[in-house]
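Left out: one protein chain. Kept in place: all the others.
Lettered A and B in written order, each chain numbered from 1.
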Amino acid sequence: MSRLLEVENLKVYYYLPQGVVKAVDDVSFTLDKGEILGVAGESGSGKSTLALALAGLIRPPGRIVSGRILFNGLDLTKLSEGEWRKIRGKRISLIFQDPNTYLNPVYATGFQVAEVYEAHRGGRIARYMDLVKDLFRKVKIADPERRVYSYPHQMSGGMKQRVLISMAIAEKPDLIIADEPTSALDVTIQAEIIELLRNIIKETGSTLIIISHDLALLLEIANRIMIMYAGKVVEVGNADEIARDPLHPYTRMLLETLRYERKKRLRAIPGSIPSLINPPSGCRFHPRCPARLPHCDRIEPKPLWEKGRVVACHLYGG
Amino acid sequence: MEGNVELLNRLEEARRKRLLEIWEVFKSNRVALIALAIVTVTVALSIAGPHIAPRDPYDFDLSRARKPPSPEYPLGLDEMGRDILSRLIVGARYTVGISVFSVVLGASVGSLLGLISGYKGGLWDAVIQRVNDILLAFPTILLAIALVAFIGQGVHSLVVAIAISSMPIYVRLVRASVLQVVVEDYVVAAKLLGLSSWRVMLKHVLPNAISPAIVQATYHMGLAILIASALGFLGLGVPPPTPEWGAMIGSGRTYLFSSPHIVLFPGLAIAITIISFNILGDTLRDALDPRSRALLRRF
Partner (left out) sequence: MSLLSYLFFRGLQSLLTFIGAILIVFVIVRVLPGDPARLIAGPEALEEDVERIRVQLGLNKPLYEQFIDYISSVARGDLGRSIKYGTPVLNEIIARLPYTLALALVAETIAVAIAIPLGVVAAIRPRSVLSSIVSVLAVLGSSFPIFWTGLILIFIFAVKLRVLPSSGAESPQHLILPAVTLAFFLTGNLARITRAAVMEALASNHVVTAIAKGLSPGKVLTRHVLRNALIPILTIINIQLGSLLGGAIITETVFAWPGIGSLLVDSLFYRDYPLAQGIIMFIVGAFILLNLVTDILYALVDPRVREILWRVT
């Protein structure tokens, strides 16, 4: 198993007039080739910022403050914009969550997909339209010959999401990052899209990082799951194992809400998402944690190995 | 049933809180406060002008015509020997007072029509929209000129002209807003409660659909003042010797070379008033638009 990605102590902060938002605060994880890693967390957990950082899309007032991102040995944090342009779309690509706003309404969808080829191979867009038709076929868009000339407003949400997916797989990238790829879609369509993603990953052999607040979804598709909370990683491990035996109290509560949902009773985790400007002291989860120990509000837990997983919680040492 | 009533009550509370929030935005912005002060002063002048003016704005004396500013006459005298300061003070009611009144009139009628058009739909909508489109086919000032010219001189024609030429924008604006509001839960709730159409329209739809119209109205005041003063400048509108600010510029323009103060001061008055109204509109829009307050994007 070759290592594709190594993230070491990554810190991404946003410098706003209200204060410094520590969106990603000392995050480390690894990713092997061919894996599907699910990143779970509520909004405000920092997962979207992580996605942007992995694609070099952090812009002022945001900044990568410290840490390294090693992609096949290459340190992404040190790349120039020109170098990034060769990587984006070709070796690392993104699938965004809202196909309605992430597609330009004034151009045909096929045109926008063909832009990926144009960006990396040069030449005129027209000559790539056949390739785009093949891509549309691959992502199961009906009537691809015509659809490449359709505008976004003439397509359904699910179809537009397939367009975004086709954009991401066009140049057969090593790493695909999908940020909430199904959140804007109907539940029935969600299942189709996830199925599509799974098949495509299998076919192309790409590595996928899929980000979602929907843990159930991740448990379906991911090999490994990483749980984030308030900018920190709280648990990382094999998906089935986490589902069977969650270690971190937050993970446990997330799974509980799922179970209750399936029994058609809603139960939320008490408390609210902490501010990222003034996060709680010590362990960030301590205000809402049912298993809180006396020193949880003073000392930050360090991530350690436990039962083949990484966990950051005082219950296991930390 | 209880749930619906409670929902409506909570919304009323939220609305009141919003109004307080808006006031907060104003208090924190010094420029906005100055603008608000200026606007209040001019509106007050429109009402109380004649009582405050130091001299009779119509009292002319050709022997002292066109005298420049002096301690006795702070803004100087116009081409007929009348005190410019007094004329400005009294003239406020024509330039500003009439404009504000007419815009409010036009905006109210227009908003009501937009409300009916958007809420009732169907034939009402079709007819109102078509007539509105035709009115919008006229450049605003042209419509005002045509109306004033053919109705005749006088305050009444000025009011009608500005009101009618302002109206169409509100019809469109409010209609668009109503179409969005009408599908929201609290309106559906109100309808389900069995409230009469008019009650739903006026009490629940209108207050929530009206904010773009209010912002537009504050901007519109500035435009209305421009139109009113332009009509005065052209000699249409109020008859001489009414001290309408635009008319003052119009009659004083022949003496631009020798006595520029006759043209300068009324123009300054117009400009400052319009700027103040525009700043007011900007501040109001910033206060009412939640998007500009949310600088933090999702993380």
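Rule of thumb we're sticking to: a residue touches a chain if its C-beta (ideal position, glycine included) is under 8 Å from a C-beta of that chain, and two chains touch if they have at least 3 such contacts.
Computed from a prediction, not measured in an experiment: that's the story for all the values here.
Participant: Could you tell which one of B:V5, B:I34, B:I52 or B:I134 touches the chain left off the display?
Facilitator: B:I134
Participant: May I ask which residue of A:L31, A:A55 or A:M253 touches the chain that does not appear here?
Facilitator: Of the candidates A:L31, A:A55 or A:M253, A:A55 is in touch with the missing chain.
Participant: Mind listing the subunit A residues that contact the chain we can't see here?
Facilitator: 55, 57, 81, 85-90, 93-94, 96, 98, 101-107, 112, 115-116, 118-120, 151, 153, 164, 167
Participant: Could you pull out which residues of subunit B are in touch with the chain that's been left out?
Facilitator: For subunit B, the residues touching the absent chain are 129-131, 133-135, 137-142, 145-147, 149-152, 172-173, 175-176, 179, 222, 226, 229-230, 233-236, 246, 249-250, 253, 256-257, 260, 263, 267, 270-271, 274-275, 278-279.
We take it that only the chains that are shown with their structure count from here on.
Participant: In angstrom, rounded to a whole number, how far apart do the mean CA points of subunit A and subunit B lie?
Facilitator: 51
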